[in-house]
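For this view, one protein chain was removed and the others were kept in their places.
And then chain A:
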Amino acid sequence: MRSVDVARTALGNTFRSKLRTALTVVAIVIGSFTLTLTSGLGAGVNKYVDTVVAGFGGSSQMFVMSTGASDAEPTDGPAEYDPEAAASTGGMFGPGSGGGVLTDSDIEEIEQIENVSSVDPMVFVSPDFIETPDGAQYDMELDVPANALGLELEAGEAPGEDGMELSIPADWLTIFDTEDAEQVIGETVEIGISNVTGEQSTVEAEIVGVSEEALSGIGATPMPSRELNQQLNDLSMEGYEGQAQNAYTMAVVDVENIEANEQGVKDALIDQDLLGLTVEDQIGAVQGVIDAVSWVLSGFGLIALLAASFGIVNTLLMSVQERTREIGLMKALGMSSGKVFGLFSMEAVVIGILGSVIGVVLGLGAGLVGNAWLTGEGGPLGAVAGLTLFAVDPLAIAGITALIVFIAFLAGTLPAARAAKKDPIEALRYE
């Protein structure tokens, strides 16, 4: 029997009992639909995260935080106070930052590390308010300037190194009574901050950019330029009595040839009880979570497929039983056992192809429509700039289809072997 005839016959046989085939196919469709959706979801979100990473550029930077009071031996009762390891609530940036703050001596130590070209200590300031030109005051929190790299801008540019500049999030446009982001560029605002004695003072700053909120959260709060940040910090430290012990939330470290030296610098930092993270480390953690979630969801899809494969086994076993005589006849007329096996496996494969194609098409449709609806203009997630929840990954689609067809084939082997094993005489005697 020719392969084309095997395929054609298998196709014809599949449609012989339409309802039964349809029900079996539905089970596979559910599995392939789920897999398509979850893999598309993972691909979409990861694609978005990738664009965020790309926004940071091929950064040679490493963010360094203190791992905490690791100098202190674990003790019973309160640990002895160590001014070098001044505890704080920790930085906002990344995991593992819940320890302490960086001191001037930490910064010096970092500067000594090989391949470190520059160290830029960052402080996290918390101003009291922002005042618009018409005199209204609003609560505010400021992001750290190091995050400026991850800013997604709707208008203007990111606040730079010098100059008293800041960017504001797009939803703050309302306080300027406008919807046009371009209009607020160049506006001057006043920022108020209290020093250690509780005395309030203000600085002026110019709005240079309007940001959209990215998945990372960057852009949801105003972002100061480095100079503005430093000024605000200086103001907040005014009136500090005695030896001012500078405390930094973190330090941005430039590493020469980061590809090659990343690990070396990290190891050196660990020796100092410091933690260094590259942009990729941080985003990688996010992607790891996304991957884990999409794998768990895919797991459900696989379970559905597992159930569906028993459906195939069942359907084909019934089919083999019903067609005992037909199988006997084919074998009597000279069809080899191998071809009989091939014919029934092919029927399983046809069912698999049907189910996977329908499921993939439905999954892609649902994913694309859902994505357009959720992240589109006016959708619930429309405000998140550049967000994609679903992406078509041709490789994944091909993989899913191949996987399902393979599972279907495996499921078909048992009934097919049954059919191939049939003795033509007994099959022809079968009533």
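In this section, a residue touches a chain if its C-beta (ideal position, glycine included) is under 8 Å from a C-beta of that chain, and two chains touch if they have at least 3 such contacts; residues count from 1.
What we mean here is this: contacts and distances are computed from a predicted model.
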- Message: When one chain of this assembly is omitted, its UniProt record names it as which of these: "RNA polymerase ECF family sigma subunit", "Alkylation response protein AidB-like acyl-CoA dehydrogenase", "Tryptophan synthase beta chain" or "Putative ABC transport system ATP-binding protein"?
- Response: "Putative ABC transport system ATP-binding protein"
- Filtering A:Ile107, A:Leu329 or A:Ala417 for touch with the omitted chain leaves A:Leu329
- Given A:Met1, A:Met237, A:Leu317 or A:Ile358, the one touching the chain that is not displayed: A:Met1
- Absent chain, residues of chain A that touch it: 1-2, 5, 9, 16, 325-326, 328-339, 423-425, 428
